[in-house]
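If you scroll down you'll find the structure; I have some questions about it.
As you look at this complex, bear in mind that one protein chain is not there, while each of the others sits in place.
Chain nomenclature is as follows: A, B and C, assigned in order of appearance, with residue numbering initiated at 1 for each chain independently.
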């Protein structure tokens, strides 16, 4: 499964919720797949490491890893090897999520590794300044997620639109290539519309979808919100 | 698959070697399974996280995780949830491997979590003093692995037998329950014999097996070495 | 300045409050010194690293470091060398404070270093189980501080006396030597009385004293509370 960086993207981070672990991860991923097929909008899923192969084998939508470590093959018990998540079917990875922040030299090394392994790199940043710095490291995707809004239901795109526009501007000053997503607090279709209007290519969403009564329905609404703006 | 703590145990840590990733992990695990069946000695395998389910589904020997994090379900992107590795088929986990050392409060929390989840806890320690401290936290298994010997081919059981006997004595001063394994540098059947003679219940081994030309054969020799002593 | 482990002790952690930095650290340390002299109860102060020498040169009460790193002299930019804090006048150090938690192997190495350097080791622990583990490493002082109570003004000695008594019992099961202090939420003389009654040798206190309108007066009250019980 490929992810096109020229088309809008919804990335669903499964985190370590029980609602998105193991068998429940399958169910959720299938709903994401169905929503993607029905709406034509790309939806990628980001399960826990142990569930990467499980989902890659079952659904026909892109599967990302939540993290990889700045290591090469060898003696690194308990670490995440890029080659292993790739062989399991992941086509890319989150890097530096606010819940798994990394040293700068590690981020640099991991982005380099993703290029070698032909994996898509999605680096999460906490503010526009940091997005500018990351832009210099040339990842595929930069996702702006102010940590203070994660899990609040208050969307960055609505509550602090200037953070999103500043991010896009600062990223572009350095590098035309990376696409920008936004996350943190995205829970309503309107949050998605605003994110796209502000210039992002899509969203990174977690609890709102994982804990939704009907994730399929919510993802469809998100996708439709994107389609309306894109026209 | 269960692991009996009353019988000798060989644990094979796959680390992040390419020789023990994905399809090659399957091949290696099958050799471990065959060696276990032919010799009657328990052999457990410790693959990378993404391969836990893959192996659990295919082989009939115990599969352990290389690590779990001191978290409960929730917002912990990039972390290892006990419940997720359990659902994937792991029956236990390494904790505090010298390549993934943890804070003391985390080790305590993780051991507590393993008890709740009914997972076997195997805590790695770097010296006898630390093994005594860990003994107070009541894990199932304590594996003594002096970091300076890991990957050297110089076995702790032969080069520094007093480290092994001190560990056993100090652990026993505090707690009769945990069994003691030894690792670091184990590469020859003789290293295994000595380990058992010194009073351990078995070994934790990695590169010697993973990179062996014939892992099955080597594991059989290790198992036979144990059987000779046990008689 | 020496600290006797046979007499009651009040340790005042200056943390990184502005009220206890630089010149204000001097003022606060002088009040602690005066309270100690007037009441006859030992009071030690724990300033920031940069203020260790400043206070050691000026006051005649024991000065401790807030932390040392598990290093030997050499290439460790930005780390805390035991020999350097000792030369600056510190007679001991906190280890593993809940705001500066350490890996188990580091705690072991640091305690060993304090013995070599003839420094007093005060290891902070978050629960009774962990105190038992630390007891096996034979530090001079174990301070029980449940993190959830730090800075709350709700004293562990009053709110959860069983945590204090369990700590003392578990420490004693392993090792007769370490004295036990308690911290977290200590703010009233009564909290101190209860701590002593429960069997501790004293307290570790921070914000209540640092931010007191009259730290001298509060420390005198704490000291008097100890003296009443000790009789």
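The definition used in the following text is that contacts are C-beta pairs under 8 Å (C-beta built on N, C-alpha and C of every residue); 3 or more make two chains touch, one makes a residue touch a chain.
Owing to the predicted nature of the structure, the values given are computational and were not obtained by experimental measurement.
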Practice problem: Using the contact definition given at the top, list the shown chains touched by the missing chain. | Solution: A, C
Self-check item: Candidate in contact with the missing chain, chosen from C:97, C:132, C:160 or C:201
Solution: C:97
Quiz item: In the complete assembly, which of A:130, A:156, A:180 or A:203 touches the absent chain?
Solution: A:130
Self-check item: Those residues of subunit A which, in the complete complex, touch the missing chain
Solution: 96, 98, 101-105, 107-108, 125-127, 129-130, 132-137, 170, 174
Self-check item: For subunit C, residues in touch with the removed chain
Solution: 13, 15-18, 21-23, 46, 48-54, 66-67, 71, 73-81, 83-85, 87-88, 94, 97-100, 150-151, 206-207
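The rule is short, and it goes like this: only the chains that are shown with their structure count from here on.
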Self-check item: Which two chains share the largest set of C-beta contact pairs
Solution: A-B
Quiz item: Where the CA atoms of subunit A average out and where those of subunit C average out, how many Å apart are those spots?
Solution: 45
Quiz prompt | Whole-Å separation of chain centres (CA-atom averages), subunit A against subunit B | solution = 34
Exercise. Hunt down the residues of subunit A that sit against at least two other chains at once, touch-wise.
Key: none
